[in-house]
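What you see is the complex with one protein chain gone and the rest in place.
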Amino acid sequence: MRDVDEREMLFRRLSAALGRHGSPGGTPSSPAGPTPPPGKESGRISRFAEALTAVGGVVLSGTPEEALPVLGEALRAEGVSALFFPQDDAGAREVAEALIPFGPFTLTTGEEVRGGNPASTAGFRTADAGIAETGTVVESSNRGGTLLPGLLSDVHVALLPSHSVVERMDEAFALYAEDPPRNISLISGPSKTADIEQTLTVGAHGPRKIIVLLV
Amino acid sequence: MDPRRSIPVSLFFTCLADAFYPRTAFAAVEVLERFGATVRVPLSQTCCGQPAFNSGNRKEARAMARKFLLSFPGDGYIVSPSGSCAAMVKHGYPVLFRDEPRTLALAHAVGERVYELSQFLVEVLGVTDPKSDFSGKVTYHDSCHLRRGLGVVEAPRTLLRAIRGVEFVEMEESDRCCGFGGVFSLKYPQISCRMTEHKVERIVATGASWVTSGDLGCLMNIDGMISRVGYPVKAIHLAEILAGGPAEPAPGTAGKGTP
Partner (left out) sequence: MQPTAHLFPRNAQKALADKTLQAALGRATGRFLHHRAEAVAAFPGFGEARERASEIKRQTLAQLDHHLGRFIEEASRRGAVVHVARDAAQAREIAARVAKEEGVTLAVKSKSMASEEISFNVALQEAGIEVVESDLGEYIIQLAGEAPSHIIAPAVHKTREEISRLFERKLGEPPTDSIPALVAMARRHLRAKFLGAGMGVSGANFLVADTGSVVLVTNEGNGRMGTVLPRVHLAVAGIEKVIPRMSDLPTFLRLLPRSASGQPLSSYVSVLTGTRREGDAEGPEKMHILLLDCGRSAILEGKYREVLKCIRCGACLNSCPVYQSVGGHAYGWVYSGPIGAVLTPLLVGLPEAAPLPDASTLCGACGEVCPVKIPLPDFLLELRADMRSQGLKTPGEIAGMKGYAGVMKRAGLLEALERVAGLLAQFFTKGKPVEGLPYPFSGWTERRDFPAAAAQPFRKLWKTRRGVQG
């Protein structure tokens, strides 16, 4: 109740500040800006890869036969011992399971990691989209998707269908504009901090490495 | 340009040049005349009022601004060897007179006639070779109000580079404030000196024997520390370099052991 009164009073203050009399009237104008140029078709994937690599990400492509050994090697180099993926993400499951021979890796679940499993983990998930402009991987809670693989893991492996790479941020947000899910996450590189002596250090809270597997 | 054409210029010499550095004003006249200007010096001018304006004392600033506007009647160019004072007239006066439409119109009209010296030489007179016979290694400090207030970045550099005897070197962070800030240097002398120290370190690091600028305020400040510490570099206004060198010892270094 009090909140509603306080809100009412705020709007009265705002109207007065803006020199309006009585309740706010008229329609808000929407500042229009130039529409961003459509993304160039060709080279989008390589622009995406270049931008993500520039901020410390790793982009892998090619056939599973080519990519899996490289990925396995990268995970071992990071000291990863356990892999997890969303139960309903078939693509992520497939890749994670196919990596077992390149281990030693065990399988775990997001719930276990959330419960405090201290193993060094790689979290797998299929991304919603990629953004070439900034080398960004977009993941969301759309359709019940889980964000834990990109949140709690030490290394995040995002599976990114090449066709879902867009040129600019605007296009990515447009995917959700109608009915945004609770959480839209733009991931552009590893979790990092420069808070101690301005020295860049990865793995502040989230993954210290992001690997994108183009599929 | 056509040397026979005479360009009327009123010199806005600034109070610092008047009271401390007359040679800068004379140098400005010399250079302007060299490139065909007919220089008038309205002697009723005093101070543009910037110290009062910058410290928030607008009533006093307005009184001085009014006097300034009346000191420069007519429609010829007004040229000043100071980016800061020129910026005051162009940008400060419209603020001072925003509630006085008639004076505001006059302020705009006068403001449009105002140029800083290097800007005037390059942009209006089209000078590419200043025909100066100055020699030495010179570095340039961007006065904040000349660079950011008036947007003049290249003109002084163009002129310096064109002088045969000048070896021009850029200092690091040439556009970083020297710490003068007028009344600021009296209100916060320690912060001001920290900034000046930073600037002087950059100047000395270039190995130049001269540091120049388009504003006497900066030069007075920079030279004050150079002179106190005894650094092997001299401060000199760009106008004096263009005129061909100091007729008298460099500012502040008079009689002091300069290298």
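Note that the chains are named A and B in the order they appear, and that numbering of residues resets to 1 at the start of each chain.
Criterion: a residue touches a chain if its C-beta (ideal position, glycine included) is under 8 Å from a C-beta of that chain, and two chains touch if they have at least 3 such contacts.
What you see is a predicted model; the values in this text were computed from it and never measured.
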Option from B:Y115, B:F134 or B:F180 whose C-beta touches the chain left out: B:F180
Residues in chain A touching the chain absent from view: 3, 6-7, 9-11, 13-18, 20, 24, 26-31, 33-34, 36, 51, 54-55, 86, 110, 114-116, 133-136, 141, 143-148, 151, 168-170, 173-174, 176-177, 180-199, 201, 203-207
Where the unshown chain meets chain B, residue by residue: 13, 15, 17-22, 25-26, 40-47, 49, 51-61, 63-64, 67, 95, 144-145, 148-149, 175-177, 179-198, 220-221, 223-225, 227-228, 251-256
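Quick note on the criterion: only the chains that are shown with their structure count from here on.
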Centre distance in Å when chain A and chain B are each reduced to the mean of their C-alpha atoms: 53
